[in-house]
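Of the protein chains in this complex, one is absent; all others appear in place.
Each chain gets a letter, A, B and C, in the order it is written, and its residues are counted from 1.
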Amino acid sequence: MGQDSELMYTRILRGYLEGKSEDQLYLAQQFGKWLLSKNISPEEVIDMHGRLLEALGDVPLYVRDSFQILTEVMIEYGNAFRSFDSWRSRHQQLQAEIAVASAMQQTLLPERLPQCPGMDIGMVSIAANEMSGDFYHFGYEEEGQFYVAIADITGKGIPAAMCMSMLRYAMDSLGEMKLPPAHMLRHLNSVVERNIDPCMFVTMQYGRYDTVNHVFRYATAGHEPGFLYRVREDRFYDLDGRGAALGIAAGSEYQEYVLQLEPGDFLVLLTDGVTERKIDRSYIQREELISYLQEEMHVPAQELVNRLYQRLLLLSQFEQQDDYTMIVLRRDQVSKGGE
Amino acid sequence: MGQDSELMYTRILRGYLEGKSEDQLYLAQQFGKWLLSKNISPEEVIDMHGRLLEALGDVPLYVRDSFQILTEVMIEYGNAFRSFDSWRSRHQQLQAEIAVASAMQQTLLPERLPQCPGMDIGMVSIAANEMSGDFYHFGYEEEGQFYVAIADITGKGIPAAMCMSMLRYAMDSLGEMKLPPAHMLRHLNSVVERNIDPCMFVTMQYGRYDTVNHVFRYATAGHEPGFLYRVREDRFYDLDGRGAALGIAAGSEYQEYVLQLEPGDFLVLLTDGVTERKIDRSYIQREELISYLQEEMHVPAQELVNRLYQRLLLLSQFEQQDDYTMIVLRRDQVSKGGE
Amino acid sequence: MTGLHSHQINISSEADIVTARQIGRNMSKELGFGTIMQSRIATTISELARNIFLYAGDGFILLEGLVEESRVGLKISAVDQGGGIADIRKAMEDGFSTSGALGAGLPGVRRMMDEFTLESRPGQGTRVVVVKWLEGQEGR
Partner (left out) sequence: MTGLHSHQINISSEADIVTARQIGRNMSKELGFGTIMQSRIATTISELARNIFLYAGDGFILLEGLVEESRVGLKISAVDQGGGIADIRKAMEDGFSTSGALGAGLPGVRRMMDEFTLESRPGQGTRVVVVKWLEGQEGR
């Protein structure tokens, strides 16, 4: 312990004993922070206190001796303290690794959203921790079509992220085949089933949007259903669909669903991280989510998804338990597309 | 703080004040461990000490007041303590994730070593942390040939491990082409160059061993050279070779080297984790490594690599800074292969 | 029992922080909190008041004694009209993992108290409200 710390501490002790003022207690707290930042261990603080007391008055012998016992107890706190410190450097190293791996992962995700005339698209995807097990992808095809995939790998964090890289490679090689949604899921299922740990699986919603005719064809593999909002009825419908999650069983079959979007209608694709958000002690209900969507839906799609994320984050007091992804695809109110 | 802790502490204090014996100090240390295990924060220990002192004698007023200051200082230690605790659970979660990812990674490595008549093969590969950025692979080809690859991805830990998965997929698809070593490295270089972060690269030594004629052809991409031991001369030669590491530049070319092994000769392939081992404050020299190899080389290959790992671990006092891989390929002393 | 009910202290200097601590300590003593909780409450007030002072320039601390049928507690509100917290998730992360900035911070305050709510909108200021309830064993 440095001499300056001891001088400072003596001054604080003296000041407090003279005036008993809150100033000195406030100083003591700040001093505690300062000692911590200098990595002074708790037993050293105790020892210093015991020694400096002698300078302030006659310390009865038994009080002096009692500090020997307190120091002995605090040595173990000091050991814990030093062990935290070495773990902290290990943890910092892990976090640095994860930051790099997470940047590698980012390069696997699309950089920009599709820019389609007649469409307004918004997307937010935020990992619970540094690495995401949620996955999304956009691809362009001829004749004003694009495809969109949203997926959630079981669990989150590093293993899910490693699995995501493989999924991305698989989608890339299959992507060129321009398969209809149900076929795409069938193929992906066989890839996932063969290559990924048997206790992991992937839920996915895969769709192709025709921006000329505003037709959305999609298929679902065990994925949390999204929504279709119908302007004319001012109502939300579930985007459900049957089909086992990818990787559950070889040979799973998927069904294709077709929707026609009218001007102002929009689709909401999401992962269960949106709905499985703990608020107080219960999870948010889909009806509640719909009511939030309804309140915020009169803004551009990107603003909509941003606001919703902020709102849910606030409601759950900044605890995000799972990876969170939401995509909104809206047909413009005054359609510029041909019909 | 529970009443039982206070009773215990009073007893220890009383006992010490009466006899000043080491028994009580030992008890105090054990008591410190116990308090820690109950998650009692350091300010609570201080507060307890101050209060219990009153029961043991007349505490001067200024001593009593001084505890107010000590408590205030310790509150910050308590905050650090509680923050360690929450951070510990985050760290445990990360470690659980890494354990799963590391198991996924294991499935990418060969399960067994090649079993070839006339050959004795040993291998040890141990990650510095949970996930390895070292990579090795064995493959079988017709006519008594097998190939062996040893590689080291820049850095270690999670990003290196993610990169390793991709490398494995690339090798798998190229593996079927049965290319000569220099061509193999040229192809791998173009894959790595295109797909991996520009600041990452991979060093590799790739060889094919002909178990009939005991000819080893290999090429090197910026990799730490291994050794060839010649029984007749009782001497170690460097297995060097020119060539840039994979991912450094597009279009790198590699050179093929050919070695003929006599009965009892052996090859040592390794990564820089073997040589870059800190002992005291300097790194181990290749000459030292050779002297250890020489001392341990009269045992089967697997035993040899195990002993060497143990020995280096002991020398560096159980600090392993980098991933460690060593492969030994020995032609049997009394060759059963044709020649 | 004097000075219970509530006190509002405007915060625009370090001296105001000390005043808020002092009042909070007295109120918690009167409510029956033990010495450690008094100190933790003072630390909490420091942290919240320092945030106002450092990041918003000025604002206030509101201290309210809560006396319910079955329990008593102290409620501390810290309110400012500053720029708000840009990245709330980051502010709620333990500083521990970063540069070594230890000490309480908002996560530390959250751990010392029983209830914690934070509202912040960029440009519209920040409001942190925490409550500490008196436990049976605390009343010494």
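Basically, a residue touches a chain if its C-beta (ideal position, glycine included) is under 8 Å from a C-beta of that chain, and two chains touch if they have at least 3 such contacts.
This is a predicted model, so every value here is computed, not measured.
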In the full complex, displayed partners of the excluded chain: A, B
Candidates A:F84, A:Y218, A:F236 or A:F266 - the one touching the absent chain: A:F84
Option from A:L13, A:L35, A:V59 or A:I75 whose C-beta touches the chain left out: A:I75
Hidden partner chain, residues of chain B it touches: 22-23, 25-26, 29, 32-33, 36-37, 88, 91-92, 95, 313-314, 317-318, 320
In chain A, positions touching the absent partner: 43-44, 47, 68, 71-72, 75-76, 78-80, 82-84, 86-87
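Keep in mind that, in the parts below, only the chains that are shown with their structure count from here on.
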Intercentroid distance (Cα basis), chain C paired with chain B, Å: 46
Inter-centroid spacing, chain B versus chain A (mean Cα positions, whole Å): 30
Centroid spacing, where centroids are CA-atom means, of chain A and chain C in whole angstrom: 28
Interface hub residues of chain C, defined as touching at least two other chains: 39, 42-43, 96-97, 102-103
Multi-chain contact sites of chain A, meaning residues that touch two or more partners: 25, 29, 32-33, 36, 88, 91
